[in-house]
Every structure is written in C-alpha cells, then in structure tokens.
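The complex is shown incomplete by one protein chain, all other protein chains being positioned as in the whole.
Moving on, here comes subunit A:
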C-alpha cells in the first residue's frame, strides 16, 4: 500500500497537468472575483454586497453558483490521473503484487484527497488575493466555522472525485467519463431529479444527493444541517470507495 502510494505520489508531483490545473484555477478564481467587482449588482440577494462577505460566506456563495468550477477541475484531474495509467497499461506491471488491486484504489483515493486539498488551498489563496485586490476585504470570518466549512466541503469534493473515479474505472473511456464529469459538475441530474421530486412527490429526498448537498448554502451553526452535510459526505465516500475496490478486485485487465 505504502509503496504504491509512493509511486502514485511520485507521479503526482511530476505531472504538469496538476500544476497547470491549479494555476488555471487560481487565475480564473481571481479573474472571477474581478468580474464580480465589475458587474456587481448594487445589492445582492438578502441585501449583502459581495465586497462585504467574509471568506466563509464568500466560499458558500461561489460554490453554490453553477457551474462549480472546482468540480470541473476535480473531474478533469481525476480522469486524467486514472486514465493516463489505465491507457498506458502500466498498472499491469504491478498488479500481480499482493493485494495490489485493493491498494492501488486506496492509493488513487489518497492522491485525489491530496489534489482536492491543494485545490482548496489554492482557492483560499486566490480568494485572499482577489478579495484584497478588488474589494479590499480580508475578513475570514470565525476560524472555527471556517474550518468546519472547509472540512465539510473538502469531504464533499473528495466524494465527488471518487464518484468520477468510479465512472472512469467502469467506463474505461476518456470522453465518456469527461462528459459524465461535466454533466455531474453542472449538477444537471441533481436539479432535474429535484424538480421532478418537487413536482410529483413533495418529498425532499434529493437534497441528500451528493452534489445537491455540495452546492447548497449551509447553515453552519445548525447541528441538523451539519449532520446532513457530513453524513452525506461520509456515506458517499464509504459507498464509492467500496464500489471502486469491489470493481477493481473483479476487473479483467485486458
């Protein structure tokens, strides 16, 4: 496990795509903040101006605005990282090692967690720069709440990357998994299902869908909301990693 993780980490640190994605994300994030400044409506919903938002509210605001760019970066990286190995066939060289099928999935999951963490770090930096430059705003909000928000969003985004990983593993196809990744990042499915549910049943089950939970503005002071958020994240991570491992164990490596 450790050795496979080392190998994946070595590959992670040496691929240019990862740095490129982070750089692009950082640039577009700052650019986005600039655009917000340019086209800011005088009064946002609830009478709050973007310039006055704390970092906590700013994150909540940006993540809830479709399309979620972070999800798209995550999808692209996940698919790239998995498919580059799959298409090269390199995995066949080590898959005969003891438990290698299981460990290779765990190692991919760990690398994805690392990438998501780096993405969040990049976001914090970009937000910090952008908000300071364009709104002269540096208020981060309550540190405890910020950590809770980051932790919950980290888990939700990681779960999303595992979802994309599963799709890439099972379809073994770059284009299909990329398209699926985009559709999921735009949350088309979540919104359609939500609308249908609203229309026909009146229940609220779709709010427990992973991406619906992810883009929802959270009430971080509310215990029930926190349980909902973390519950969905943890459940998704457990289910998706189980699926990924199970699939990998049975997979024919042709």
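To be clear about the criterion, contacts are C-beta pairs under 8 Å (C-beta built on N, C-alpha and C of every residue); 3 or more make two chains touch, one makes a residue touch a chain; residues count from 1.
Going forward, contacts and distances are computed from a predicted model.
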Protein that the absent chain corresponds to, by UniProt name, given "ABC-2 type transport system ATP-binding protein", "Aromatic-ring-hydroxylating dioxygenase subunit beta", "Proline dehydrogenase" or "Nitrite reductase (NAD(P)H) small subunit": "ABC-2 type transport system ATP-binding protein"
Option from A:19, A:34 or A:94 whose C-beta touches the chain left out: A:94
Of A:54, A:84 or A:145, the residue in touch with the unshown chain: A:84
Absent-chain interface as seen on subunit A, which is shown: 2-4, 6-7, 10-11, 14, 84-85, 88-101, 250, 252-254
